[in-house]
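Note that this complex is displayed minus one protein chain, with the remaining chains in position.
For clarity, chains are labelled A and B in written order, and residue numbers in each chain start from 1.
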Amino acid sequence: MDVILPQILNGLDKGSAYALIALGLTLIFGTLGVVNFAHGALFMIGAFCSVSLSRILNLSYVTEDPTQTDFLGKPLKVETPYLEAWFGPEFGGALIDWSVPLAILFSIPIMILVGLVMERGLIKHFYKRPHADQILVTFGLAIILQELVRGIYGANPIQTPAPDMFRGSIDFGAMLGFDPNVIIYPYWRMIYFFFSAVVIGGVFAFLQFTTFGMVVRAGMADRETVGLLGINIDRRFTIMFAIAAVVAGWAGVMYAPINAPNYHMGMDFLVLSFVVVVVGGMGSLPGAVAAGFLLGILESFASMTAVKEILDGIDQIIIYLVAIIILLTRPRGLMGKKGVMED
Amino acid sequence: MTKSNLTRRGVLKSGAVAGAGVALPTIFTASSAAAYTNEPTGGTVTLGFNVPQTGPYAEEGLDELRAQELAVEHLNGMGDGGMMNTFSSKALKGNGILGKKVEFVTGDTQTKSDAARASAKSMIEKDGAIMINGGSSSGVAIAVQGLCQDAGVIFMAGLTHSNDTTGKDKKANGFRHFFNGYMSGAALAPVLAKEYGTDRRAYHLTADYTWGWTQQESVAAATEAMGWETVNNVLTPLAATDFSSYITPVLNSGADVLVLNHYGGNMVNSLTNAVQFGLRDKMVNGKQFEIVVPLYSELMAEGAGANVQGVIGSMNWNWQLTDEGTKAFVKSFGEKYGRPPSGSAHTCYVQTLLYADACERAGTFNPCGVAEALEGFEFDGMGNGPTLYRADDHQCFKDVLVMKGKDNPANKFDLLEIVEVTPRAQVEYAPDHPMFAGGDLGKCNPGA
Partner (left out) sequence: MLGLNKKDTSLLMFVVALSLFAPIILNIFPKDSGFAFFNGGYPDLMQRFAIFGIFAIGFNILFGLTGYLSFGHAAFLGVGSYAAVWMFKLLNYNILPALILSVVVAGLVSVVIGWISLRRSGIYFSILTLAFAQMMYAIAYSDLFGRWMGITLTNGETGLQIYNNDPQILLGNGPTSPHLFGLEMGARKVLSIGPWEFVFPVGYYLCAILLILSFYLSIRIFRSPFGLMLRAIKSNQTRMSYTGLNSKPYTLAAFVISGMYAGLAGGLLAAMDPLAGAERMYWTESGAVVIMTILGGVGTLIGPILGAGTIKYMENIISKMNEKLLHDWFSFLPESLEYAMVWLASWFTGEGWHMTQGVLFMLVIIFLPGGLVQGGQKLASRFRRNKADDTATNATPAE
């Protein structure tokens, strides 16, 4: 139990990242029918919203400290953030410390703007084009976005720590009566899990209980008929695209403290997120979320030593192996709809 | 356009080519005219700098490129000369190499063996590069080394730390200045025993490819010789970005040291995750839990930020050394680029100078002459103390640094401090050491 439980926690945590990314992707891919290879880039931009806000809050003026020298023997340049100078080290420091949670707000307008520009400026013209064209154009876009980020921030990962109070870990084992140190889990990963649960719940509630959501769901099912009813479905799809961008962005914002963001993190997640969406079944939001958690948990289990002893290296191929098995036993993934992206 | 037209034109063209072949005396096959591949005939000589410019090691590659450009500048007598002033061999005069002005071409390895070989080939076949230098991973280094052996040019390896580069996969045309996994283990073990005691239980996480395997083997052997026990060794996929599921079992295993045989992005993430899980705050077996990263680089430390504090690792060279060679190099690099050079930049700079110097001493660019001049070459003043390029396997033997993450870094270049300079004698090994066995240097190949 004390071996399995931490891996379930790990799986839920990995799964929540997969599920969040897959949720946004399936909104675009499974419902608008656009193969969006730039979705990983949206996740990456989200993470760099965290980085940017922390850079902005850390904007500093430079003074020279003649008592110390730098590596060339010149006086050491000391940087003091403006915020600390204006609000005092106490409050200014706290603002800087909280840059990642603040970036959740900061990222909303940015992601909406990115989403709107992408949909109106580009994707709109590709709804009726073959999937192959969509792949090429969105892949090109992803490369451009990635290169821009590399040009500005460099290729090295950039540490973006969580606020001080959320660093460190909680000892679950001790609470449940195990020995101390057996089941520990970092606070921030717990927060990530709850955050994604709230976001996923919010998106479902929005689609289920609002008129807007109802129309969008109807549009997913039969776009033409909804259009004939005189409803401007295009505008609603644009909004859905922006929502998907925000969801992907948030997944990235909150991921920044878990692993330092780098410019190619979007590409690293891209293939995986497509696998998750398809295993979940095309056009199914619950399917994408379920597949995200399922694959996350299985991946964690596969990395246990006991499992690796059965088959060496199983943790490297487990996701793809499971994807193949599921797609062969369930023709449309876990909860896929008939006729979506099957031809 | 009809086909008869085309054929006729084709016939005419091929006829013209054949005619030219017969008529012109300038026609030659590569094998007959030149004594060796890409023999420089004009007033210039071209070096090929093959570094990762895109992908996960891009930042390191760019730093290598900076150092290589600086080396070319110094060779051509511009700038302040850097390490040429402190180098024990005085054959270089600042007038290029053998009187020919040094030029260079660059290529992107993308940290993929295929792409690296393609860009090295284009430099050799198209630009006439006579030497290839650079790189930031062992897989690429071994692939390019094999290519240079076949093509008949000298390969001066950049950052490559696997035992195999000068072990199982050593080649007569390839030379490595950088240290290797065995040396890391040999240098680290005494320091670890001193700092953490000889009664420790180590848990290894190892990147699942050849470099990871050889480093793990070396470090485990060296620490076990000091009395440590290796509890477990778990191989992690290169593609892994989140190491949580590999880290959670560590505390449960009864281990009190975690050894991360990771490099680059893997290392940044696994170390970040380990610190996140609070491993460094724990007491196990009545001892403070510790993390060890056997191979450090400045750029990785920069990426891992505050997480490196107190973590011990090893390095080939660091800008904080105080010998004259280091000071000269840091000064000219720092003044040109506004930052201290990284270890991989240093090794590329030194390799370029060593190559040039060997050409001067040999009096030729012929790879066989250059190799002979490098084999068994003893030198000093390049930042690592007295150094030997061993003839048996083309590996450099020199002091190794043991580093530790600083607790209160003054700026982002100041993340590591030198704990100990391990003397060369302690990291030496016999050429037929089992970890390096199975290779065959072969004969030097001048190509052509």
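What we mean here is this: a contact is a pair of C-beta atoms (placed from the backbone, for glycine too) under 8 Å apart; a residue touches a chain by one contact, two chains touch by 3 or more.
All values reported here derive from a predicted model rather than from experimental measurement.
Taking the complete complex into account, A:Ile144 is the one of A:Ile144, A:Leu176 or A:Leu229 that touches the chain left out.
Shown as candidates are A:Ile184, A:Val216 or A:Ala323; the residue that touches the absent chain is A:Ala323.
For chain A, the residues touching the absent chain in the complete assembly are 35, 125, 129-133, 135-137, 139-144, 146-147, 151, 267, 271, 274-275, 278-279, 282, 311-313, 316-317, 320-321, 323-324, 327-328, 331-333, 341-343. In the full complex, chain B touches the omitted chain through residues 1-3, 6-7, 10, 13-14, 17, 20-21, 24, 26-31, 53-54, 58, 61-62, 65, 69, 104-108, 112-115, 117-119, 121-123, 125-126, 138-139, 142-143, 146-147, 150, 164, 169, 208-211, 235, 237-239, 440, 442.
Rule of thumb we're sticking to: only the chains that are shown with their structure count from here on.
Distance between chain centres (mean CA atoms), chain A to chain B: 35 Å. Across the complex, chain A is touched by residues 54-59, 62, 208, 232, 234-237, 239, 241-242, 244-246, 248-249, 251-252, 265, 268-269, 272-273, 276-278, 281-282, 284, 299, 302-307, 319-320, 330-331, 334-335, 340, 410-411, 413-414 of chain B.
Contact residues on chain A toward chain B in their complex (touch as defined above): 2-3, 6-7, 9-11, 13-14, 17, 68, 70-72, 76-77, 150, 154-159, 161, 167-169, 181-182, 184-186, 188-189, 258-260, 262, 264-265, 268, 299-300, 303-305, 308, 313, 315-316.
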